[in-house]
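Heads up, the thing below is written out as structure tokens.
Every protein chain of the complex appears in place save one, which is left out.
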Amino acid sequence: MQVTVLYFAWLRERIGQPREVVETGAITVADLVAELAARSEGHALAFADLTSLRVALDQELSDFAAPLAAAREVAFFPPMTGG
Amino acid sequence: MQVTVLYFAWLRERIGQPREVVETGAITVADLVAELAARSEGHALAFADLTSLRVALDQELSDFAAPLAAAREVAFFPPMTGG
Amino acid sequence: MAVRVQSAPFDAGAEQAQFAAGLRQAGAVVTFTGLVRDNGGTLAAMEIEHYPGMTERAIAAMVEQAQARFGLEAALVIHRHGRLLPQEAIMMVATAAPHRADAFAAAEFLMDYLKSRAPFWKKEIGAGGAVWVAAKDADEDALRRW
Partner (left out) sequence: MAVRVQSAPFDAGAEQAQFAAGLRQAGAVVTFTGLVRDNGGTLAAMEIEHYPGMTERAIAAMVEQAQARFGLEAALVIHRHGRLLPQEAIMMVATAAPHRADAFAAAEFLMDYLKSRAPFWKKEIGAGGAVWVAAKDADEDALRRW
């Protein structure tokens, strides 16, 4: 399955790119994170502490235990600071 | 002691005037109310139910048990409906 | 801190712009504007009576209290009296504080006090005549949270 992965804020800076398209067989978000973390030192560092990260599947907030299902766009980012 | 008495809203309408200057020996606000209520039928009607009235002494909210002390201006009115 | 009691209409947007332009440190500005509701088309006009002298004193005291309690950088209260038409602005409160919780709390505090402790009385003029608006228990109760 092909998934577009997006990164925002300091996560984007650590990984060094705002998006990448990956081929994955991951069942859950956590599975996908494990695959992504293995891609580079920057990725590993960025995903070191999942409690400080949030995830959205197809632009809806989700969580790391959730199944990827048919999501086409997976976004990772720090807690939001709007307003 | 000479006191200026002011009336507002429906109290003013029932009494038929916005202000009157009265000579009084009243010790408390309640004493003054008793004197005012004896002035006319309109006054008696207006002061029939003190729970629906408020009083200010020299432009500060007070209550019916309070001493008139040296107050020069005593205002009676219904509960306020600002905002 | 500014308090204005006036019969003339005011422009809430222009007041807000002017209020915000004078700020130097605030991160949060809250405004409340009260409008004359037409009660489903039955209201022709609203007349607001007040107690000149006491009105300004009472509002100034509320604003000082709000400023001290919520650490406001600035506060503004405008309240009209006289005859108003449906949709016209009756009054406006603006508060500015470093953070949003204080700006919101101060605006609600001022509104609750203005409703029940500032000497204004509203009369609704409709087809059936004129009726003084009765004070609501809920407005008196709202004061207890402060």
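Labels for the chains are A, B and C, by order of writing; each one numbers its residues from 1.
Here is the rule we use: a residue touches a chain if its C-beta (ideal position, glycine included) is under 8 Å from a C-beta of that chain, and two chains touch if they have at least 3 such contacts.
This structure is a prediction, so every number in the text was calculated from the model and none was measured.
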- So which shown chains sit in contact with the chain we cannot see? A, C
- Query: Of the residues C:3, C:26 or C:58, which one touches the chain left out of the display?
  - Reply: C:26
- Message: Among A:1, A:38 or A:80, which one touches the chain that has been omitted from the display?
- Response: A:80
- Message: Touching the absent chain: which residues on chain C qualify?
- Response: 11-18, 20, 23-38, 87, 89, 98, 100-101, 103-104, 107-108, 111, 142
- So that we can see where the missing chain sits, which residues of chain A does it touch? 6, 8-10, 12, 56, 59-61, 75, 77-83
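The working rule: only the chains that are shown with their structure count from here on.
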- Task: Please report how many Å separate the Cα centroid of chain A from that of chain C, as a whole number.
- Result: 48
- Note on the structure: Separation of the C-alpha centres, chain B versus chain C, in whole Å, is 26
- Note on the structure: chain A and chain B have mean C-alpha positions lying a whole-number Å distance apart equal to 72
